[in-house]
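With one protein chain removed, the remaining protein chains of the complex are shown where they sit.
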Amino acid sequence: MAEFHKLIARLKTALESPAPSEPHAASSNSAASMPIAPSAQRVELVSGFAREFEAVRGSFLGVLSPEEAAARIASLAREVGARLVAVGEGVTLDAAVFTHALQEGGCAVERFGKLDDGERPAALERLARCDIGIAEAHYAIASTGTFAVVGAPARPNSLTLLPPISVIVVHVERLVLDLAQALGALGPDLVSAHRLSLITGPSRTADIEKRIVLGVHGPKTLYGAIIWPRNG
Amino acid sequence: MARSPAKADFFEASRKAVADHELHRKLQSASDRHLDHVDETRAEFPPFESERDTARRIKEESIAHLDELLIELRRRLEENGCSVFFAADAEQARNYIVGVAKKNGLKRAVKGKSMTTEEIGLNRALIEAGLEVTETDLGEYIVQLRGEPPSHIITPAIHLSKEDVGALFAEKLQMPYTAEPEELTAEARKRLRSAFLGADLGITGANFAIAETGTLVVVENEGNGRMSCTLPDTYVAVVGIEKVIPKLADLSHFLEILARTATGQKLTTYTNFINGPRRAGELDGPREVHVVVLDGGRSAMLADPVMREALYCIRCGACLNVCPVYRRVGGHAYGSTYPGPIGSIVSPNLFGSAAGHLPFASTLCGACRDICPVRIDIPRMLLHIRWKESEDETRAIPWPRGAARARSGVVRFARLARHPRVARMLGRIAGAFLRPFARDGFLRRMPPPFNNWTAVRDFPVPRPRVRRDTAQEADSSGRVP
Partner (left out) sequence: MDEVALFPTCLAEEFFPEARDAVLVVLERLRLRVRVVRRAFCCGQPAFNEGFRAPARDLARRLVKSCEPGMPLVVPSGSCTSMIKVFYPELFADDPEMLARVQALRPWVFEFSQFLVDVLKVKYVGARFERTVAYHPSCHLLRELKIREQPRTLLSAVNGIRLVELGDRDECCGFGGLFSVKFPHISGAMLGDKLARIRASGANTVVANDCGCLMQIRGGLHRAGDAIETRHIAEVLAAR
């Protein structure tokens, strides 16, 4: 494409004007390998996460075993009168535990798999009609109360976007201290191959007189839980 | 160009804005609220200062290797399945996007908040091509309903009160009047949700483009950006060439400072990573992703060693909120997509001499540089633009008479001041001449060219005095006898 080469030529000329030309240092000093927190640190990370998550108006469900989480979610669904709940495939967990609990509680559960392009609009409409969307995050960031949610065919990104109530869980071993650690843990390969969203609290706006209103386009309510299996 | 201000427009527009006390109140209170949040979040994050330095360094390096980085970005984006188009100017960018819309037979576009698309005047081009275009950021939606451009790069409707929005919604959306932000937001949600589900084209800008992974990063709070890049089948991102950063690991340094200064949050609600179209079998994401990489005057800024710094801007908008001029005239008076301090730098570069007055409309107070997360030395650049403007006769921009007089007056004063003795003598003569007209040492009214001074405050009559030989005592009122 001619325009591209013209542009690059323009930039090269522009860059010839007096300018610092230090080596193009890879500024990454934090591409750490997956930092798995030892359990003493975990407690701190958990309490830090809970505090920050609440600070961004998330509702923290607690540190729960998968079964406890499933029961908690099922009772939540009852409380809000949910009829249709979307459940994404787990990352470390078997999402069946949530599905069963919800179905026992009388909810219809929407699951996902590979679909054809033709089925897509209807699938999106269905997801938009779900009352709750449930997803497991790849990582969570303690210092900001953030979930890093990675999309996959059975765990669509819009699971945490379209339903008005969102529940995101994360395995305790995947709790990291800060953003740099999270990006390091995710790594370039995962990031370039999947749809990733960092989610910090429910959807919000401050566009009218800088007053905060929740749920403008995405979920108005965001529940979060940390999964700490009994034997973990 | 998009909305090139007419000549001398800033004077007119800013005069009107200053007279609007209601506007002033709204700007002040929203800006102060913003700055309070910024102060808080910064104070509880000790590494803030060092993150600023790191982010700045990464920008310096990225911009200094822009050519290589863009080559890499293009390669990676294409590997990820995106179509990449490099647009030399706004027109090429518009034509390309309109072409995509025509080729795919697109009808309904939803847009995330994007100043770059404002800059290239994309909406009008799409509407003229027969598309329906809906701005979906709440603030953008509001100003679109009013038929206005945004007045702030982060808070587009900062110039409106909740009552203004209530009246607007009552009129345009036929809903019962309310000034409750909750209810207004709920109404917008309802309307825009169906726009999202019915759209076939999604458009956003991007805050960062990561060369290493071929990823665009879109930062937002509402979820509309996420919708725009997830739901419609065709997605277009319009990205300035300066947005590229080398590595994924670099991103955290920017995210740690961007939200803290832009909105006083630690992190925005959503940070969306976009790499390419959806893969086979996936529910999410467009079938086609087009990345329009825009020069539009930026390479000229790159070539200027002083202006280059403006390319480090991460569009956090904080310099607007802290600017004493912006806080009084608001965004529309600037007549440019980019108002405020950073706007006064980039507008003349992007939009030409029609924005020529803007670099002069500053007291050079430096508040913008202090708050800028990447420490852009805006006052210094304003000075440089002023030099170019004032010293190059061929660029001379037309000034209103009063301002033109002041400008020639200052040159005359400088010539006079080369002769200190003459200057002092003239001061004494002027003092003696003016004293009879003064009331306790001040003049209320003066003839041109000084009438612009007395338009808003009294003028003290010169009282030059020769040096005393010895120190004298001052009394406790502070006056030296």
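Each chain carries a letter (A and B) given by its place in the written order, and its residues are counted from 1.
We adopt the following convention: a residue touches a chain if its C-beta (ideal position, glycine included) is under 8 Å from a C-beta of that chain, and two chains touch if they have at least 3 such contacts.
Computed from a predicted model, the values in this text were never measured in an experiment.
Student: As a test of the contact rule: which chains in view would the missing one touch?
Tutor: It touches the following shown chains in the full complex: B.
Student: Which listed residue (B:72, B:183 or B:389) would be found touching the missing chain in the intact complex?
Tutor: B:389
Student: In the whole complex, what residues of subunit B lie against the chain that is missing from view?
Tutor: Listed in rising order, the touching residues are 11, 14-15, 18-19, 24, 35, 322, 324-325, 328-329, 360-367, 369-370, 380, 383, 386-391, 399, 402-403, 406-407, 410-411, 413-415, 417-420, 423-424, 427, 442, 444, 449-450, 452-453, 455-460, 462-465, 467-468, 470-480.
Basically, only the chains that are shown with their structure count from here on.
Student: Measuring from the mean C-alpha position of subunit A to the mean C-alpha position of subunit B, what distance in angstrom results?
Tutor: About 31 Å, centre to centre.
Student: Would you tell me which residues of subunit B are touching subunit A in their complex?
Tutor: 26, 29-30, 33-34, 54, 57-58, 60-61, 64-68, 70-71, 74, 76, 80, 84-88, 92, 136-139, 142, 155-158, 160-162, 165, 181-182, 184-186, 188-189, 192-193, 196-197, 210, 212-215, 221-224, 226-227, 230-231, 241, 246-253, 255-256, 263, 265-275, 278-285, 287, 293, 295, 299-300, 302-305, 308
Student: Using the touch rule from the top, collect the residues of subunit A that touch subunit B in their complex.
Tutor: 1, 3-4, 6-8, 10-15, 17-22, 24-31, 52, 56, 112-117, 120, 123-125, 127-128, 143-146, 151-153, 156-158, 161, 178-180, 182-184, 186-188, 191-211, 213, 215-219
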